[in-house]
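Note that one protein chain is taken out, while the other chains of the complex remain in position.
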């Protein structure tokens, strides 16, 4: 079996020739998930990890599951030698991100996982985030990175705004249906349910186990910040302004988003046509699965993977259809799609580093 | 403190004079929950418990938490002396229930927690439950027991069909709004989420902990059996046929239902008017709470109680509103409303035995 | 049913004659649990609730499940008129408690749920809590309130130190066995597992749902602060100093403690004798249950109740036995035992307000 050992050796050598990247904001969940995925990526070398408040702390204290991996120390952003890095995954909080990115050297490819560059309209940003955008010129350059919808632009982009978790779960099923005219742009209702990692890792009384376990609640009813991002994507697909009802819920589970979407079919269209449309569009996609008729996907099926699974149902009410989509909010909803976009930007095969099977149960 | 001891003694004496009842089907979750509530009811004496397959088994094996309570043995229905019983809580599976109840002596007050007598239209029953109704004449006599809507009829009834859990969570908020004309009967969308006890206690692979924990799924999309019950109630309120989109979801928690309802406001109406309507209707109700503006209820708040809490929100989309209701599916959604109905039938104050505070956390 | 209405009226009248109490530190879980239990206590009137940082906040914000109960406003301790209060439940953090209690008027009966007065030896307190005890004279007066072991002293006490949750789960099974000489004082090993409410309600990153859910860990191995309290109780029972191995674990559930205890039987003793000993001692206790042979109790069985259940097993290794005990850490492990002690101090029947059946599932 020398062949294998050789191949491992070769892999090792290639690794030395692989892309050096930095992860900014490695102490949050999206940062840690990016680390997890890139540790399994054969063409990436993690060259720098930053974490402001946690700089200098041992990984054992921050993330014990990463403690024995071959990783650089956590440093402050100022300590990173960006000349030795080709690409950056930016996992910083919104608001501070735009300033940090504005200060990065121009040779870097940047995948930004924050909300800062997702809204093309900086007025809309200002309205939903309560402060003026600090880097509007950079915003114009940014490409919205829903990979399946914008592959070509992402390939050429220097700065990719990685989509939000809720929007990803909604745009993948609905954009093709709007673009094809199979559903109406009026009366779209999105009832979304998320696990707790979507709320991040910061210490908050409302997020402790005793408060979450065994119960369910809606939040941000009628005014969640992912709404304009959803409407931006749907409007692009429809070719005109789309408004949606969007209600997120917090479910006692760590990972996963399930979005249930209630739509009105265009005259003459039916659920079958909608299924066929999505099947056609996504037939060759490695990460989008249209479920067979009558089958609703569960978040269990995509835990730890970059997949989005979509079920489509005729509603009892004539002329209406119901769609159910699931993703892992930390993977296709964050770090996984970021790696997918990185692969596109670098010319790698899209699934590189993203082929692991779901962890079930 | 002799006064207190006296009072306890008195309570004890009264208990001997209290209503002897039987619980049929005590081995399921609704049966056990009925036992739990009635053990705390000052005017009830549990005289008989039945459980077909489990008859003769010690309670320690069936429900250890009830093992040390003062309870009669589990027997088969045939072994019950109904002449020594005044009222019956029937917690049997649907289908068999109608025949059992048809065979009960006529002096009994009956609260049926199954689905068998909920649908006034036996054709509809036959269509949704795949067999002809076996006791249509009894169906005509049965009163649909949504207490807040049918108190007067329940007081006179011999047989009360206790509402389903999903319908209870939907009808309490929506019936008054339809009856008052504040919302339209078209385009009502109900996205409901339930804990696992709604699926009962029988052994099923899909319900084991490893399959449920950490994930979320939709089920019965477009064809759940609670749909006709919901539409029956809404149609009564609206005065004409109402069709709804209804999608239930299974949440990794034991108890609780949260229903998110998307409605279209009538011309001229707004969310404020809807709130005021519900506040007026439910002002003096002991078990229905309309939340203040901007506040969404959580299932945590009603765990173990007979409460229904309702939040009302203006949607971003003009002319639309969103309602969020929560109940404990085993209490207001089953055994609690059954006890409430029993209290009405017996002329007791409605909250008797139902005043415990929610168990949180 | 006028009788019933009369009785309810009478209950109401009596309530006006009932004991006015204050709860200091009502914003934590033990405070909220004390409120929950006392709302169901027929001889108590909650006259004052304090919460330092949260004073003035509406209950809806703090504890929505208590929002519609008839409760006084949350005020700062300084605002309480203690002359209008007969008894105080003190749910403050350890350290500050001793000073607060030292400043309370002497007519008050005090049940302290903190750790401040549990250790009779103030040197031991200083060693385990890293600061000198601020009220050593008060410590001398305090009675350790493990109700089943100290009923007589509690009845006469002005200040009762309510036991910790872990110690309660350990002392109830082991004290009688040590006192009777059936087990040796050497080599006692206690492996304890707790739900998350034992860690309180404060915002900590390590306690958020995403960190706790789906996993298990040991903590404080070899140096948990409940160790000296356990050893104090066991030493009293044994009549000489006892040292134990004690390891607590954090389980992904909200409520409940399960302690597994490994003991060496005295020469000539066996597990059967140990069971009989406990059965004899606890035969007439309302809140301690010795399980039948071969049956291990689960925390499910005691959720929301003041019960302690104990299973006893012969070990495979000759001469050894294994005990398993369960309690609800917030009830028998905190607020429930506090109410039980209050009942003893006031001369009420011990189970008053504590008779609710476990909430299962």
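Per-chain numbering from 1; labels A, B and C assigned in written order.
We adopt the following convention: a contact is a pair of C-beta atoms (placed from the backbone, for glycine too) under 8 Å apart; a residue touches a chain by one contact, two chains touch by 3 or more.
Please read all numbers here as calculations on a predicted model, not as lab measurements.
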Contacting the left-out chain in the complete assembly, out of B:214, B:233, B:248 or B:353: B:214
Given A:54, A:147, A:194 or A:213, the one touching the chain that is not displayed: A:213
Options C:18, C:124 or C:243, residue touching the unrepresented chain: C:243
Touching residue (missing chain; options C:112, C:148 or C:211): C:211
In subunit A, positions touching the absent partner: 1, 3-5, 7-8, 10-11, 14, 29, 32, 35-36, 39-40, 42-43, 60, 63-69, 197, 213-214, 254-255, 289, 292, 295, 297-298, 300-304, 346-349, 352, 355-361
Absent-chain interface as seen on subunit B, which is shown: 29, 195-197, 199, 201-205, 207-214, 252-254
Contact footprint on subunit C, counting only the chain that is left out: 187, 189, 191, 193, 195, 210-211, 213-219, 221-223, 227, 243-247, 249, 251-256, 258, 260, 262, 296-300, 303, 311, 313-317, 320, 322, 324, 326, 361
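In the analysis below, only the chains that are shown with their structure count from here on.
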Chain centre separation (subunit A, subunit B; CA means) in Å: 40
Separation of mean Cα positions, subunit C and subunit B [Å, integer]: 34
Interchain centroid distance [CA atoms averaged], subunit A/subunit C, Å: 46
Sequence positions of subunit A contacting 2 or more other chains: 195, 210-211, 213-214, 252-254
